[in-house]
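Only one structure is covered here, and it is reproduced in the block below.
With one protein chain withheld, the remaining protein chains of the complex are depicted in position.
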């Protein structure tokens, strides 16, 4: 087998049946050829598709092969909707600052492609509590909340103390100095004294949106025995 | 105000109404007086109570004040059940090794006090895949899975790829050397390439059980509009 | 010079004139002989003295030499008051949890030996905001606040957003797992998005109490030009 | 609510009343639209405003909306003065090296917008003690000192031993190798054996200037009971 | 000796006799002159040569001096084959994702220059186990496996549990956030609960390929006593 | 299922067929009941068994159930030999210092239970090169070398430069200060500039001995096509 | 070769000729047998010997074999003087605090066994500069200075700025919190802005004393060409 003809891509085509969602392709570090190969392999997929951390150039390659691909620049996502939208209610995405919006959008758009309607509450960080407290009703009616924060990352703790639904915390790399590229808010969230809070990787809006959407979707599709 | 008469304990008595569960008291570092004060303050609570990381001596103090307190030695929990058990189905707790059992039990017993019935699958780590694959049906019928692992912490990733419900990953401090007291499996879980996985602090069985129980309880109490 | 007759202790007797306070002696790692030498050297000091992180055995050595020495067990301090107490008002010490009380007491007692009256607000952590919000008036009337928290350390950020006086944040080593012995709340506090917050070392109640007392004392002794 | 019309900015308009200062806007990571939205929202603010870590391009956007905005390039600040300057005396900013000047200027200009007159002592690091000792009088007459240092960060310890007013230490990212982008001087300052020293994040001139100005302003506005 | 005439390069010409392979030259940080000097010194080498992490510009310098040099762009290697290829069977290289291919190719091409035929299995990561399980036969017939993975790095553990030959694990810097540039998968691999797994530095395809080839070559050249 | 009757142990009984060796049981953190359960389950195993990091008390439990269990105190191993010893030649274990001997013995005894004869070269560290150079012949005739070192961990690099067989490096936690419990020699070994060196976890003698024995055994059982 | 008869100790008997000093034996982690073996092997050594970090029990073993062994409890050293003392002048050992004395004594006694007379200046830390400045003459007449400090570790920087001889800095593990067991002063010293300062491992009094004595001895034995 020569190095020129190595099969570099093996799509996980069973994923939809198994996990309830089709492929999410993480694009950084992939060559243009790999991106194109993947797009071609997904041409006839019947499930929704997401390409994450996509560059504009990578989107153009995808769109030339999958004409129904839509670019979400703020979320750095390219999405392909192949399924009708069930519009599940109950997902919310909240951020501490306006610099956290790209990660929040990544979460929100991911949840939307998984069939959720998403309530967005941005720039309501805890150093000015009144901004957060003005939205307690929105938070308490949610069924799964993605809480996004950089800097010191205190938001999910305060939110977790106000609600009784699951909170998925996302640290962002917003900050400087001993923020350590998001390690500081990550530690804050993992050590949260609030219950019902779990955490995903720094800047991992995709993972948080997926988790929240999984919780909300299950709620709408669950049939009690 | 003299140092001798400082009020050191302020219980969060609104928590039950707000978060759907009564107080969970983290016991390490608390003095015997503080433990006794807390127990007395909870004498007439109408919600279930948990004392976590409780020592046998601390349990004895609690039980002398709250006679309905039950000790769960493996889980290092003292529980007080004040509410009828609704026996919600759908929670599962799975461990990679037998050394992870104490943390797993902490998660399982917490979920039980929150009204869940819990399926336990212990010592099914990924270095011998057949042990895990023998339980795929159990995993795929769950509605929320707590996956507990020390050492390299690969279990939640493999589980996450097999199911379509939320997986709450718990790293344990089982291991040695560059395991760094659980930091290694924590990093593994935060970097998991499987979707639908979120993470709690090292050895935080309480937090994981709480998260899973919140997801399962919501499923059983949710009323579609 | 033989190793047996080395002069191991050199007290900083100019400190009082220079910094407005006499010696604070950090006791861990000091031999009994060193402790006794220090006590003897301070026999006729005219300023207040503090021995910090003192063990009961070390206190006994000190008290045998300085009969006016008082033991503060919760604060792990031995104090000697040689000056009349001016009872400066405006210092407050606040904690997130009851496990943070020893560090808070270290701060409070230090400030008391520096001439301050100290308002104590303990166990008012941010996961149950109502506990904190019930004390906003106390906080807003303070002139310097020591905010003590372990776990995720979010308290100083929330307090900093509620007041307009300086907040000295003290992370404690209360916690487990990726708390890293207090590194997590330390990072949280250093990255705080609230203004007017500065930070001291983990468990450094002495340093925080000293800083707060310096601010308050200066307020009472300042004469406008 | 579509992703296109999300409200991304919520200014903390109560801050002035609550904390005694209007908004400080941290600019890195904010889009041009966000910067412009913020500037427009502050058009009629009656308190002073600061935009921090502002780029020249961002300043131009701000100045096009707020014509009274002034650019301080060395401090990377854009300031808008809406209040008469009370010229409070007592703030000092000191640096170890000349490479620390940008962070020091950030602190000094912040304090100036908060109403302080600021004494600057730059490049007086401790490896040549005589440079520092030549300014002991200036230091001892100050009421709050911001001490800025990179490399090994020893300056605040030495300064703290010479004065009896609060010292706010700022580590800078000046250095290389195991300096770790300012982590080394940060650790030095947090472990300082000098009393009356507290610390802010690496390169956080804003926070240090704000803290010092809060201390000085309070001194001038305090009315003894 | 003037600084202009320093001898900066000393090739390890005994290496072939001693270690069974000629020089591998690590190119980053080397000046063009150093690269050229090395190429000239190897002009008449009788063993195979590899230049690693070679840039296209560096390759051109080498090829102008060693016309038999071949560029492997995906592997970032320039190779010179001076020995007949013995085509030893038994080496395999496997990756978790398609972003790990460059490191995998570095390993594979290195092993090929050391006389091995290499089986490549790319993009078979553990979040979709069926992709890996489809290749169990290939894995179980190998004599040394290089397992390459970024993100959470779980692949070598799962592979190690399926085979009884040595597995050389290579963490890659593929990932983001708390991946820490490959530290996370490195820790995963070092803590692997699977036996028969050892680890090389992050992105060190060369080292892994060399190790695997050493094992395979020895197998083919070993003569039982 | 009650917490009292949970099945906590699932032995990996297919391991022998799959990996060529029976179970190795890591004993720290296991309860006495778990140890006894495991010993009972292995009563009739036909393959060799190892219990690692075994305490004397744990050994006694094992030996009461498996009378053929042998205690190796220096290696902290309990072994059960159920297979005839094939006495494969070619494994060597080398240490830098005498404090590294326990880890080295763990490796050596593991390899012996896997059928190897092991050459031991202890206390030949690189600060006195002549001690190492005196054994070059032993090293160069080996087919797999386990090189064990604490402190700065330079031994495997020097050994790797002298031989052409695989070297498995084991860092030990021997050392103090910035040794960081073995992290320093671990980093040294992972960054080794010598080829043919791979690394296992700190103090992981088991893993290194297993790896070396796998390489040697394969050599003796390999049949060329 | 059976495990019972392994040669675990290989003394570096060429060291004296090569490095000018006989063996220094690091005792922690060595078994009593190993200690006794080493003492026996050195019975007839003609050079001075040091056993470092020796426990009282280990000293007794040594003294029973080497009756001329002397215990230095403060320095945790056992020394054997076999050579006449040349009393080289010029070595000085200085500490910041009294808790640093054990490490300082380790350095001083080591230098004394290497033939130096040592000037000791203890507890002269930089937070009270006058204590240090009172000894400038002693420092400026030294030929090699060992500067020992824990906490923030600023002493060597200040000393380095006052003298023109080499300064060997030793961080100690004295401190708490983010001191990280001596990592903080280690970083301070490595980042020192003073010239002529180099650093040894945390608490490594032996290494620092050895380095200083090497510099001083060379000065007294050097013969200009």
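The letters A, B, C, D, E, F and G name the chains in turn, as written, and every chain counts its residues from 1.
Going forward, a contact is a pair of C-beta atoms (placed from the backbone, for glycine too) under 8 Å apart; a residue touches a chain by one contact, two chains touch by 3 or more.
Computed from a predicted model, the values in this text were never measured in an experiment.
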Of F:29, F:79, F:102 or F:125, the residue in touch with the unshown chain: F:125
Hidden-chain contact residue, picked from the options G:34, G:173 or G:201: G:201
Contact set of subunit G toward the excluded chain (per top definition): 18-21, 24, 89, 143, 161-166, 168, 186, 190-191, 195-201, 206-208, 210-211, 214-215, 218-220, 222, 224-225
Contacts of subunit D with the absent chain, listed as residue ranges: 72, 74-75, 98-99, 101, 105, 108-109, 119-120, 122-124, 127-128, 130-131, 174, 176-179
For subunit F, residues in touch with the removed chain: 96-97, 125-129, 151-154, 157-158, 160-162, 175, 177-180, 183-185, 187-195
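Operating definition for what follows: only the chains that are shown with their structure count from here on.
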Averaged-CA centre spacing for the pair subunit G and subunit C, given as whole angstrom: 35
For subunit C paired with subunit D, centre-to-centre distance based on mean C-alpha positions, whole Å: 25
Whole-Å gap between the CA centroids of subunit D and subunit E: 50
Numbers and ranges of subunit A residues touching at least 2 other chains: 97, 127-128, 161-162, 177-179, 183, 186, 190-191, 195, 201
Pairwise touch network: line, ring, star, complete, or other: other
